[in-house]
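Complex shown without one protein chain; remaining protein chains in place.
Labels run A and B following the written order; every chain starts at residue 1.
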Amino acid sequence: MRRREFWMLIGPSVLVMFGLLVVPLIRTVQWSFQQVSYGTPGTFVGLSNYTQALTDPRFGRAVFFTVFLTLVVTAIMLVVGYLVAIGVNNLTRLRPYILGAMLVAYVLPGVVGAVSFSWLFDQNFGGVLNLLIERLTGQSFLWFTDTWPNRVMVVAHTVWHLLPFAVLMILAGVQGVPNELREAARIDGANSWKMHVYVIIPTMRGIIGFVCLITIMDVLRTFDSLIPLSPQADAIGNESIMFYVFDTAFRDGSQQLGLGSAVNVLSIILILICLFPFIRDLLKEAKAKA
Amino acid sequence: MRIHTHVRNGVAAMAITATLVGLTACGAGSRTNEGATEVECDYTMPEADTTVNVLAYNSSAIDPFTDTMVASCTRDNVTLLHDPIDFSGQVTKTTATLAGDTGTYDIIETYGFAVPEIASAGSIEPLDDFVTEYSEKYDLDALDEGMRSALSYDGQLYALPMQAQMYIMAYREDVFEDLGLEAPTSFEDMIDAAEVIREQGDIEYPIAMPWSATADISTNYQAAMNSEGADFISEDGEAQFTTEESRTALEGMKSLLPYMDPQVTTFDQPSVQQQMFNGSAAMAVMFSGRMNDLTLETNSALFEDFAFAAPPKVGAESPYLFSRLSVDGWAIPANTQLDKDMLFQMMASAVGEDASTAAVPAAYPAREGIVTDDSSRYAVAANNTIAETMPAPNHPASAAVTNAIRPVLVQVLLGQTDVDAGMQQMQDLADAAIDGL
Partner (left out) sequence: MIPNTATAPTAKASSVVSPPRKRRRPTGKRTSAVLLILLALVMLAPFVWTGLSVTKPTNVAFANPPVVSGYTPTLEAFRNLWETTYFARYLGNTAIVALISTVVALLIGIPAAYALSRFPGWVSAVLLLLALIFRSLPRFSVVLPMYEISRSLGIYDTNFALAAALVAINQPFTIWLLRNFFADIPKELDEAAMIDGCTRVSLLWRIMIPLMRPGILTAGVFVFLFAFQEYLTALVLTDTTSKTVPVFITTQLGQTLPMLQQAGAAAMLLTLPVIGIAFVAQKYLVAGLSDGSVKG
C-alpha cells in the first residue's frame, strides 16, 4: 500500500480522534495549571493544583480504592469468566439461553443496572436481597454506610456488569483453540486439569490479555455506578478517582476545574503505569517492524 | 435449530417491548401538565417562535406552580418546556446554566439559601422595576413581606416568592395513641417516645430525618443551631461554629442517632418518606413540601395514620423550634436571550391568586391569606412552625461555608471526630470560605 493511500484511508479517523480527543486533552492539561471555572479564562497557578491533589488525603483514598477495585474485579473476572466460558462451551441446547440471559447485565446501561442493584440492597426500597442475606446469615449488614459491606456490594455490581463481556471473549477464544491440539493432548494422556493449564490457557494467552486490558481500563474509570451504590462514597473511603473529579469539577456548584483537571492528568499517568506491560509489548512489536 | 431459538428469544423481547409501548404510549406527552390550573398569562406575544426552558425540581409542593406556568403561558408562538429533574439535579444545572454568556434555561426555580450567592455574582436579574410596573396587574403586594425579603439581596428582590417551606413533624398517630404518647416538643421528648416505641411497638428505629451526608445534613444542623438562637454566620459575617449553640446543636443531633436507622447518612427526603410509607419509622421531621405525599392513598396503606405537628425544639427551653424557613421563588437568569419582561409576567401569573389557591394543600403559598388552618392536614402545624422559627437571613457565603463544613459535620455526628475538635475544624474551614469570597 502506498503512503498516500494509507493516509487517505486512515485520514478521517485520525482527524476525528485528534480533533475530538487530542484537542480536549490539551485543554485539560492547560487547565490543570490554572485556576479556572467554565466560561472564564483561567489564571496560571503553576503546580499548585497538583500539590493540592497530591496532598489531599481524599485523593489518596480515591486512588487506593480505585486500584483495589481494579485488582479484585480483574482477578475475579478472569477466574470466573474462564470457568463460566468453559461451562457454557460444553452446553448444547441451553447455550443461547444462558448466554443471552447473562448478556442482559452487560447491555443494561451501567447507571441503570446500578440503580436496580441498589434496590436489591436498600431496605427503603424493599431490599429483597438484603432481607434474604439477613435471614440466611442472621446478621444485618450496613451495605451503604459500612466500608467493607459497601465494597463487597460495589465489587459484586462491577463483576455482575462486566462478567458477560469476559465470558463472551473467552468463549470466543476457547472456540478458537484448534481441536487437533486438544486431541493430541488427550492422546498424550492429559487429564482435564492439565488440558486447561498446559493447552487451552497458553493458546489463549492473547485473548486473556485482551480481557485483562479491557477490564483494567473499564474498572479504573468506575464512576456512574457509585452514584446509587455509594451515596457517601468519600466518607467511607469508597470513592473512585473519577467520582472525585466529578465532585470537584462538575457537581453541585463545585467548579474547581483546575483541580479536577490535575486529577485527570494524574489518573492518566496512573492508567499508563497500569497498562505499561501491554504498551511495552506493543512497542516491541513496533520496533520489530521498523 | 439453535439459530432459530435465540432469534425467537430476541424477537420475543422486541415483541414485549412493542406491546408495552403499544399499551402505554398511546397518549405520549398528553398529560405533561396534568391537573394544571389555567390562569391568565398575559405577556406581549413575541413575533418569532420562542421556547422558554424552565428549570424546577419536582416535588408535590413545587409541581403545581410549575405546571400552572407551563400550561397557562404556552400558546401561539411560545412554548414552555419543563423537564422532570430531582433536587440535586436542579442544583447542578443552576450552576451550569448561570456560568458563561448563554445558558439553557430562561426561568429558574431558586430558594433563599441560594439567592445571595448567585445574586451577588450578578447571575440573576433584580426584579424591583418589574414589580413596580406590574404590582397592580398581578396583585404582587399580597406576596408576604417576610418571604420577599428572604429572596432579596442587598435591598433588591431577586426572585418572585411562590411558597415557603418549613420543617414539620409527621408521626404515626395510631402508634402514639396506642402507647399513650403525645407529639414530642423537644429532642429529649423524641428520645423518650422513641424508647417507648422501640420497647412496646415493633419499630426498631422510630426517628427518621434526612441526614444525607452529601446534602441535607447541614440544613438539619443549621436548624438545630437556629433552635438555640444562632446561625452559621452571624449578622456581622463571623462564623459561629465554636459557640455554645453550635455545641448544643451537635450534641442534640448526636443524641438522636441511636434511634435513627444506622444508614441515615445516606437518606434524602424521599428516603425519609419511604421510611414513613413502609412503617419503618414512627416520626419524621423534614420540609413541609414533602408532607402532602404522606396523605395520599396512592402512596401508602398508612396514609390515614399520619398526624402532623410543629417540629420539636432542641432543648425544652430553647428559644426557637428545630426548623428552617426556606422560601422558594422564580428567578430570571441574567444570561437569558429572551425578553425579560415576558418572562417576569410568566412568573407573576404562576404566583397569582388562582395559581396559589390551586397549589394548596401541597404547598404553603407566599400569597397572604391563602393557607388557613383547614387548608390541609398539616396546615395548623405549618402556621405554628412559622411563628416559632428563627428568622435567619442568608449570607452570600452561606453556600460556600455549608459545603466546606459538611464532611467534618458528618465525622462529628458519626463519632469519628470529637465535638470540640470538630467545632474548631469547622470554624477554620468556614473562616477560609468567608475569606475566599
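FYI, a contact is a pair of C-beta atoms (placed from the backbone, for glycine too) under 8 Å apart; a residue touches a chain by one contact, two chains touch by 3 or more.
It should be emphasised that the depicted structure is a prediction, and the values quoted were computed from it without experimental measurement.
Visitor: Pick out which of A:53, A:69 or A:84 touches the chain that's been left out of the picture.
Guide: Among A:53, A:69 or A:84, only A:84 touches the chain that is not shown.
Visitor: With the full complex in mind, choose from B:104, B:135, B:185 or B:255 the residue touching the hidden chain.
Guide: Only one of B:104, B:135, B:185 or B:255 touches the chain omitted from view, namely B:104.
Visitor: Among A:14, A:47 or A:197, exactly one should touch the missing chain; which is it?
Guide: Spelled out, the listed residue whose C-beta touches the missing chain is A:14.
Visitor: Go through chain A and note every residue touching the omitted chain.
Guide: Chain A touches the missing chain through residues 1, 3, 5-6, 9-10, 12-14, 16-17, 19-21, 23-25, 27-28, 31, 38-39, 84, 87-92, 94, 96-113, 115-117, 119-120, 123-129, 131, 160, 163-164, 168-169, 171-173, 175-179, 181-182, 202-207, 209-210, 213-214, 217, 220-221, 223-224, 227-228, 241-242, 245-246, 249-250, 257, 260-261, 264-265, 267-268, 271-272, 275, 278-279, 281-283, 285-287, 289-290.
Visitor: In the full complex, which residues of chain B touch the absent chain?
Guide: Against the left-out chain, chain B lists 2-3, 6-7, 9-14, 16-17, 20-21, 23-32, 34, 53, 58-60, 81, 83-89, 93, 96-97, 100, 102, 104, 268, 270, 273-274, 277-278, 280, 290, 293, 297-301.
The rule we apply is simple: only the chains that are shown with their structure count from here on.
Visitor: How many angstrom lie between the centres of chain A and chain B, each centre taken as the mean Cα position?
Guide: Result: the chain centres lie 37 Å from each other.
Visitor: Under the touch definition given earlier, write down the residues of chain A that touch chain B in their complex.
Guide: Per the touch definition, chain A meets chain B at residues 37-40, 93, 95-97, 100, 123-125, 142-145, 231-232, 234-235, 250-255.
Visitor: What residues of chain B sit close enough to touch chain A in their complex?
Guide: Residues of chain B touching chain A: 2, 5-6, 9-10, 88, 91-92, 94-96, 99-101, 212-214, 262-263, 265-267, 271, 274-275, 278, 280, 399, 403, 407, 410-411, 414.
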